[in-house]
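To start, I am sharing the structure in question, which I have written as structure tokens.
As you look at this complex, bear in mind that one protein chain is not there, while each of the others sits in place.
Going by the order they are written in, the chains are A and B; count residues from 1 in each one.
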Amino acid sequence: MTRRTEPEPVLRIDELGVRLAADHAARPLLDGVSLHVRPGETVGLVGESGSGKSVACRSVLGLLPGGARVSGQVRVGGHDVLGMDRTQLIALRTRQVAMVFQDPRASVNPLRRIGDFLTEGLRAAGTPAPAATARAEELLTAVGIRDPRGALRRHPHEFSGGMLQRVVIAAALAAEPALLVADEPTTALDVTTQAEIIAILTRLRVERGTGLLFVTHDLELASAVCDRVYVMYAGRIVEARGTDELFDRPRHPYTAGLLACTPRIEAGAPAPRPIPGRPVSLAEAPPGCAFAARCAHALPRCREETPALAPYGDGLAACHRADEGITW
Amino acid sequence: MTGTTPSAAPAAGGAADALRRRPGLGRLRELGRGPLFTASVAVLAVLVLVALLAPLLAPYDPDAVDLSASLTGTSGGHLLGTDQSGRDILSRLIHGARTGLLGPLLVVGVSTLLGTLLGLVGAWRGGWADALLSRAMDMAFAIPGLLLAILLVAVVGSGMTAPVIAMAVAYTPYAGRLVRGIARQEKARPYIEAYRVQGWSGWTVCVRRLLPNIAPTIFAQSAMNFGYALMDLAALSFLGFGVQPPTADWGAMINEGQSAIQQGAMLPALAPSTCIVLAVVAFGIVGEGLADRISRRER
Partner (left out) sequence: MTRYLVGRLLGLVTVLLVTSVVVFGALYLAPGDPVSFLLHGRPATPEAVASLRARYHLDDPLPVQYLKWLGGVLHGDFGRSAQFHQDVAGLIGSRLPGTALLVGYAAVLVAVLGLAGGVLAALRPGPLDRAVLIGTGVATATPSFVTAIALVSLFSVRLGWFPGPGGTSSGLGDRLHHLTLPAFALALTFAGLLARVTRSAMLDELGREHVEVARARGVAERSVVRRHVLRNALGPVVTVGGTMLAGLLISTSIVETAFDVPGLGSLLVQSVTAKDFAVVQAITLLSVAAFVLVNFAVDLLAPLVDPRLSLHGEGSS
């Protein structure tokens, strides 16, 4: 799959499967998830809640639910995260991969100073305290926080949500990671603040050549930010392709459905149409294509045979009718 | 800077409230919801029956002194042995269940009634009445029940009266605070407004509609308080301030049994101790279990 012209991916997930071992029946969360992110590339991972996108992106840091059984590989910089011991995981998290979470208010310990939060990661990576403080100031300046020295002594409740998310991003960039995982980084923020945060993320990615895995439920936002997008449904990747092609010519009815239910501003655009039914998780999914129950184009075969992810156009789709050019 | 968190302030107050509700037995229920609850109900049922039928069940007169049969230990004649005065311990335990349950019943009954009244008035009226009542209850928390009881005993003398009155007064703010809290929540619900729009008078809605809805929660809390009241009253009896000898009472029996322990006879003190712990645990589990059921039903 790797094209010779492209650099080695910083992240490569291969056939990742995660099952929660409950008391009796194991509950599957992910099945055969494969994706990759190259240096400097922004890759979207889009899905509704319960699709498994958060489990997938947390696995990059080796953060998996307790008692989970995992198959496949998650390679960061060529090393398999799933086989790492405690020390290696700490090295991975302090140096190679950083994560930005959805709600900055919840991400930062409310009782500790901003300075503590910023330097904590650096200290964990072995930076001496004075150097860590100096670096924290630099980082705050880089994300556009005025009076960084004063900010270090403040507590999180003295910041607005957008400002706090800037702090979280600054902390994520502290160790110059090769890969940044952003899990719905703007969902908890106002629209105007969202744009600022996206702008900061984009600028920093360009400046530093960091690979960015951008997880969101918002296909429209993903299209604005990402080079390529993976669409997840019920614990599986159902479609993967470049942003432009995905929007112009989606191959999976679920992607098409997601696009059709996004309201548009242009004059004469069709009214948004919701996808009938509700999203399911992998554990609840029936055999066959998990989307079949909600799909207007489902055939009997769709309910029996799980479609494999196969190349269609410039990307991949997991649909028995992907070659028929079905739109929603 | 921007960003205020008014929600932060109640955080610490919440913990204080939690303590005021004395979450002692809280998580015992996690150890097994069904069987433990059932067993506790059974224990309490047996306890009530024993108290009611004490004269029929007790093998001996609980006050019959027989100095020749002092501290006999377990035997066919005396299942749990005798105390230092040769009184049958089992019979005293059985009769002790009466005072053991009657005191807490009075305390919890009176404090729940008073607390419900005060809590409802505060929640329903709001404004200055609520502020005044809340302030008064805060103040009442500062004088611990045990201390109030001891003060009252010092004035009016030992016996059931002073401890029961003092404990009823001391437990009222617990009940009042609980009722005020849940009544305020309940009052904010749309159905209350609906009745008022239909022309029901305020107090009719409050007493006929709101009160029945919060009554189960009050009852659950009362069950828990029953255990604590039992514990507190037993402590006062142990100090010699409660039921006066020779009346059989668990707390007093432990007090009398102390010297027997030094002589190696454990039963005179350990038997009533076990009864107290068993009753307190059972009341706690039943109260928690009821509260748990109510909150699950509402969800």
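Assume a residue touches a chain if its C-beta (ideal position, glycine included) is under 8 Å from a C-beta of that chain, and two chains touch if they have at least 3 such contacts.
Since the model is a prediction, treat every value here as computed from it, not as a measurement.
Novice: Going by the stated contact criterion, tell me the shown chains that border the hidden chain.
Specialist: Those shown chains that the absent chain touches are A, B.
Novice: From the list B:Pro35, B:Gly199, B:Pro212 or B:Gly264, pick the residue that touches the absent chain.
Specialist: B:Gly264
Novice: Can you tell me which of B:Ala64, B:Leu105, B:Val281 or B:Ile294 touches the chain that was removed from the display?
Specialist: B:Val281
Novice: Touching residues of chain A against the unshown chain: what are they?
Specialist: Residues 58, 61, 63, 86, 89-95, 98-99, 101, 103, 106-112, 116, 120-121, 124-125, 155, 157, 171 of chain A touch the chain that is not shown.
Novice: Mind pulling the chain B residues that touch the left-out chain?
Specialist: Output for chain B: 4-6, 8-9, 11-12, 14-16, 18-19, 23-28, 30-31, 138-139, 142-144, 146-147, 150-156, 227, 231, 234-235, 238-241, 251, 254, 257-258, 261-262, 264, 266, 269-270, 273, 276-277, 280-281, 284.
The rule is short, and it goes like this: only the chains that are shown with their structure count from here on.
Novice: How many Å are there between the centre of chain A and the centre of chain B, using C-alpha atoms for each centre?
Specialist: Between these chains, centre-to-centre, one finds 54 Å.
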